[in-house]
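All protein chains but one are shown at their positions in the complex.
By letter and in written order, the chains are A and B; residue numbering begins at 1 in each of them.
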Amino acid sequence: MELILSLGIGILVASGTWLVMRPRSFQVIVGLCLLSYGVNLFIFSMGRLRTAAAPILPKSGEIDPTAFTDPIPQALVLTAIVISFATTALFLVVLLASRGFTGTDHVDGKERQ
Amino acid sequence: MNGIEALMPGGALTPQHMMIAPILIPLIAAAIMLFYEDRQRKAKTAISVIASVVMLLVALDLLNRSKGSGPSGGNEIGLYLLGDWPTPFGINLVLDRLSALMLVLASILSIPSLIYASAAWQGRGQHFHSLFMFMMMGVNGAFLTGDLFNLFVFFEIMLAASYGLMLHGSGAARVRSGMHYIAINLMASLFFLIGVATIYGVVGTLNMADLAQRMPYIASSDRPLVHAGLAILGLAFLVKAGMWPLCFWLPPTYQAASAPVAAMFAILTKVGVYIILRLTFLTFAPGTGPSAGFGAGVLIAGGMATLAYGTVGILGSQAMSRMTGFSVLISSGTLLTVVGLAMGGGGVAMLAGALYYMIGSTIAISGLFLLVELVERGQGSVAAMLALTSDLYGGPDDDPEEPEGSGFVIPGIMTILGVCFAALAVLLAGMPPLSGFLGKVMILSGMLQGTGSGPVEWGFMALLILSGLATLVALVRVGIQTFWAAADDVAPKVKATEIAPIAALILSAVLLTWQARPAMRYMEATAAALHEPTVYINGVIMAERTVERQEQAETAPEPPPEPERERLGPPAPPMGAPAGEVQQ
Partner (left out) sequence: MLIGLFCATYSLWGASRLTPALMLDNASVIFALIWVVGAACAVGAAWQAKYHRFAALILLGGAGLVTVVTFVWFSAPDLAVTQLLVEIVTTVLLLLGLRWLPKRREEISGDALLRSRIRRRVDLVIALCCGGGIALISYIVMTMAPGNLASDWFLEHAYAEGGGTNVVNVILVDFRGFDTFGEIAVLAIVGLTVFALLRRFRPAMESNEMTEQQRWQNAYDDAQDGRERGDTVRDYLLVPGVIMQWMFPVIMVLAAQLFFRGHDLPGGGFAAGVALAIAFLLQYLAADVTWIEDRLRILPVRWIGFGLLVAVGTGMGSWMFGYPFMTTYSQYVRVPLIGDVPAASALIFDLGVFATVVGAVVLMLIAIAHQSLRWSRARSAAEEKEDE
């Protein structure tokens, strides 16, 4: 499980990084999305993997902390998801504006020959 | 209705809550301004200026308190437990000398920028004032927070608002360099997240003091991972601070940003430097076990490379605004090198000099950005070009420009601008008599006495002096072109509200020079406090919840006074008044 997930994170990050370094702005956006998936999973994985141990407590009775997965990384990921969504949206709009001004979707504003 | 309400008698802001005020005041001001129509600019300006003034007063009060009382030698911290949760679990705000100093610096820069913006720039786009206040919230929060992930959040607030401000006024050049700026900072944010997550995964804490406390006890097999996490984290801050291989975005971005925004951006690189300073001295301070001194070499080499790059860049640029962008790099390069050198130990005097230099150079850079736009307005160069493109692309539903005539055109404006320019150039180049000179001298003398005089130190000394010379040469060259040979240029139309902020900034730099002795005393104590992280760590770890204190008060009518003397936060009465007296 751990191996599969870490490989998956690696692939997401690698494809994201490759795309972010491309000159086309659409590629950069897709790359940023992939990277943020990868990073979110990475943060999440820092709480170790547990199946069927969602941190939702019973209303009564003694609470056994070992029966639940670590909730903190989940909370961090939630914040990170929201923030990366917001910044990606912002970047998209800046890209559109830049396209409006320069007439190309090259990040430098001109086609390189 | 604005931030000041919180301070009124009957309002809930007692001294114990003063610490969170630098974060809440700008937020409240920003939120209130959202209820105003965009055309009510006078009201918005009034709200944001009042909020900034209140922020400055609060920051000065906090600075005064952070000096602490006698017995501990002025090395105390104030702590604010958010939600009243105990320390390593909840988020806390920590106030020490360094963060109080940075808060004051940020609010000193904000007021002139806002007043300057009220002359013209605020009308060139929507929501300028709200975004500005949000950025202040982010900056202040980054200075105050004691939690790594919360730092990320404030970092993002600051960055998101800076994207908005960077693009303020629109225009092709601004949008293009804005895009690079955003892309690079998004990557840096991802690095930040990876670093924080790694540290949490290995060490199991997000609290900076808790992390510092656990550092010496980390198993040697886990240590490389922690180092990797901290290195990735550091990368994010070095991007912000503009260290050499990561700084190519900086000059064009600062050049393209509108003047009041660029003036405020001068603080953003210092946020990066501040966090580097804070984290390295907490986790890698001299004498903290096997990790001590980690990354010092990178900081020294990177800092010196930044210094060299800035020096070459400032000599090679033609436009004044670009030169100012490179002088930002010189300033951060100097600071990063000093931080690196100080980590070897014995650098208290040097670090104090660097902090003093930082205040002066940040103020000077901020003033220069404001001035440059006024000067270039008369020359029909970049700024005018940008204004032209924004007119071209402006649509039918754009706002009409503010009617001219608020403020008046000042006679002999070129002379006034020239004098201001000369003062700022002297400050930046580090020539006597202003604070830049004092700062550099203190850095160098502190270095030679404290950390020894190896080849690295001599190299740094040479670079520092060279960079000062280069700044002087470059600025004098462009100054002569502008102010002496300006006969054929039309004198720029400058309003009083645009020249006054620059004068105020210069005045504050002069004040810093004039009051050099008390200022240096403060810096020395700050640097000494940085070298003794245990006070910070213990102060945070042993924090007491309000609930616990109340329970204690109920059981024992006379609370033991001893533990409370350590901290400046909640038990306010002994702190507020005596702090000032001790100082005298």
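Methods note: contacts are C-beta pairs under 8 Å (C-beta built on N, C-alpha and C of every residue); 3 or more make two chains touch, one makes a residue touch a chain.
The structure presented is a predicted model; accordingly, all values stated were derived computationally and were not measured.
For the chain left out of this panel, the touching residue among B:77, B:139 or B:160 is B:160. Only one of B:22, B:88, B:252 or B:353 touches the chain withheld from this view, namely B:88.
Residues of chain B that touch the chain left out of view are 6, 12-14, 16-17, 20, 24, 27-28, 30-35, 80-85, 88-91, 125-127, 130-131, 134, 137-138, 141, 149-150, 153-154, 156-157, 160-161, 163-164, 167-168, 170, 194, 198, 201-202, 204-205, 222, 225, 228, 390, 393-395, 397-398, 546-547, 550, 570. Listed here are the chain A residues that touch the chain not shown: 1-19, 21-22, 24, 26-27, 29-31, 33-34, 37-38, 40-42, 44-59, 63, 65, 68-72, 74-75, 77-79, 81-83, 85-90, 92-97, 99-101, 103-105, 111-113.
Please note the rule applied: only the chains that are shown with their structure count from here on.
Distance from the chain A centre to the chain B centre is 29 Å, each centre being the mean of its Cα atoms.
Listing the residues of chain B that touch chain A in their complex gives 149, 153, 156, 159-160, 163, 167, 170-172, 175-176, 178-180, 182-183, 186-187, 189-190, 193-194, 196-198, 200-201, 206, 389, 393. Taken in their complex, chain A has these residues touching chain B: 20, 25, 28, 32, 35-36, 39, 42-43, 45-47, 72-73, 76, 79-80, 83-84, 86-88, 90-91, 94-95, 97-98, 100-102, 107-109.
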